[in-house]
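A single protein chain has been removed from this complex, and every other one stays in its place.
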Amino acid sequence: MASAILRRDRLRALTLLSPAYLWLTVAIFLPLSAMVFFSVLTDVPFGDREWHLTAGNYQAFLETGTYARLLWKSLQLGATVTALSVLIGFPCAYVLAKVVRGRSREALFLLVVLPFWSNSLVRIFSWAIVLRGNGVLDRAVNAVLPWPVKLNLMYSQSAIVIGLVHSYLPYVILTSYLALQAIDDSLIEAARSLGAKRLTILRRLILPLSMPGLVAGAVLIFVPVVGSFMEPRLLGGRLGTYYGTLIEDQFVAVFNWPLGAALSFILLAVVLVILGLASPILRKARL
Amino acid sequence: MTGKVLGIVGRVYLALILFFLYAPILVMAAMSFNASEFYQLPFAYSGEWYERLWSNRAILSAAWRSIWIAFVVTGIATALGTAAAIALFRYDFPGKKVLRALLFPPIAIPWLIIGTAMLIFFFGIGLGRGTPTVIIGHVALALPYVIVIVSARLATFDATLEEAARVLGASPWQVTKRVTVPWILPGIVAGGLLAFAVSFDQFVVSYFLSEPGDATLPVLIYTSIRKGFTPEINAISTLIIAVSMSVMLLAARYSNFGGER
């Protein structure tokens, strides 16, 4: 009797769950597996093309050096963008969570995270408009400074970093804000009553307690930046060759899908290692 | 530093951050109303670029495609996601934790990897590229967000309400329709709006999955930018950012994702 009810409940749960999870399986998990399979082929298995299994695509990554160098370049880009975002974003989150009081806080918080949820391509394009030679930024700087300056930021490493920080900064603000807000004000008052000054409180209390949120934000920035291709493409011009654009090229320009799949899979492995390392802290952050 | 000084410095800092976040968007929007084709200053007002949009068939059809795809994706993802969230909330069964954990990879793995993997797979099974494939991909990307947001709303739902309704003789379906869904409606609306935004703003996955002939709006913009900037792109970009920010403001009204309760 009891087991009949239990069985009926299980059936109901299955009915409600299976559409969503079947969809995720077909559109995410099977494709990821297919990518692994593709990465060990000599050619795409479509039509009457000849193909057989090979480790050549991975060998190419190890031997060519160019690919590994690009991955390293992308990892460096990820580190730079992440570090800048953390340095800029954490103080902002602190001000929002612990300095601003009352109703304006919620509105300001919404304003800060709103761009994050809007179209990222368009936001990168807006930087192209601002940074281009003789563009708005050049003119603004020249209007303020008495001597002529040529900034020429467009199509440079700096342009890419600025655009990416702009894209992902709200992420670290969001996660740090949540962590900082969870710190009870009475803890800070207790520290002050014990004689601690602001810097001591920051170092011994606020930073350790908000670390999970900070790390979560950093990981959630680092991972997509390493895989970015649209931003370097648009803001970096000829300098904008990164691991992401390399993968893009395999699929839309060179049409070497097996190599692209292998490169993608290597990136996925890197991402999974990072997520795995960070997962104890991410779980603490309870996002 | 006293509290007052910190307050002032903090607010100035916040203002600088907001300037950094919004200034480029505002510049871009302003340039869409500038008469000069080469973004020359001084600024001279012109509505020409918006008028030109109306006669640009490629942009119009891409915009229309993006909008209806977003609606279809919203419908499917909201329905499937809500059903899954209710099941995860209501029933206990082995493997539930695994199912919840499975929502994380689609959110955390870069879209570049997911997009190329989808391209390979859908080509491999003979579906190829095109609008149906784009919809399948978008729904998969939106589903985890819907499930997470509706689940968050469900977490505020008192499960004894369902039990009380059962005791009063309501069938599970009646309980869902008359007790559970009305309570979580704000979560469903917020999840739906987010699904809309994920699809409407989606570039990476659409880029790999759409046929060159029928691109979505962001894909069309990307390929146009790579050929060269025109104020027309500013105009359509301004419209896009206006739409996506309004959608997100609406979503924020219905749920405080990331905000305080």
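In order of appearance the chains are A and B, and numbering begins at 1 in each one.
The working rule: a contact is a pair of C-beta atoms (placed from the backbone, for glycine too) under 8 Å apart; a residue touches a chain by one contact, two chains touch by 3 or more.
Basically, contacts and distances are computed from a predicted model.
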Original post:
Can you pick, from "Methylamine dehydrogenase (amicyanin)", "Sarcosine oxidase subunit delta", "Putative spermidine/putrescine transport system ATP-binding protein" or "Histidine kinase", the UniProt name of the chain not shown?
Top reply: "Putative spermidine/putrescine transport system ATP-binding protein"
Original post:
Considering the complete complex, which visible chains touch the unshown chain?
Top reply: A
Original post:
Of the listed residues A:55, A:107 or A:190, which contacts the missing chain in the full complex?
Top reply: A:190
**OP:** Write the list of subunit A residues that the hidden chain touches.
**Re:** 184, 186-187, 189-197, 200, 204-205, 208-209
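Going forward, only the chains that are shown with their structure count from here on.
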**OP:** Express in whole angstrom the distance between the two chain centres, defined as the mean CA positions of subunit A and subunit B.
**Re:** 16
Original post:
What does subunit B use to touch subunit A in their complex?
Top reply: 1, 6-7, 10-11, 13-14, 17-18, 20-25, 27-28, 31, 39, 41, 80-81, 83-84, 86-88, 90-91, 93, 99, 102, 105-106, 108-114, 116-124, 136-137, 139-140, 143-144, 147, 172, 194, 197, 200-201, 203-204, 207-208, 218, 221-222, 225-226, 229, 233-234, 237, 240-241, 244-245, 248-249, 251-252, 258-260
Original post:
What residues of subunit A sit close enough to touch subunit B in their complex?
Top reply: 9-10, 12-13, 16-17, 19-21, 23-24, 26-32, 34-35, 38, 44-46, 88, 91-92, 94-96, 99-100, 106, 108-115, 117-123, 125-130, 132, 135-136, 139, 166, 169-170, 173-174, 177-178, 181, 198, 220, 223-224, 226-230, 233-234, 244, 247-248, 251-252, 257, 260-261, 264, 267-268, 271, 275
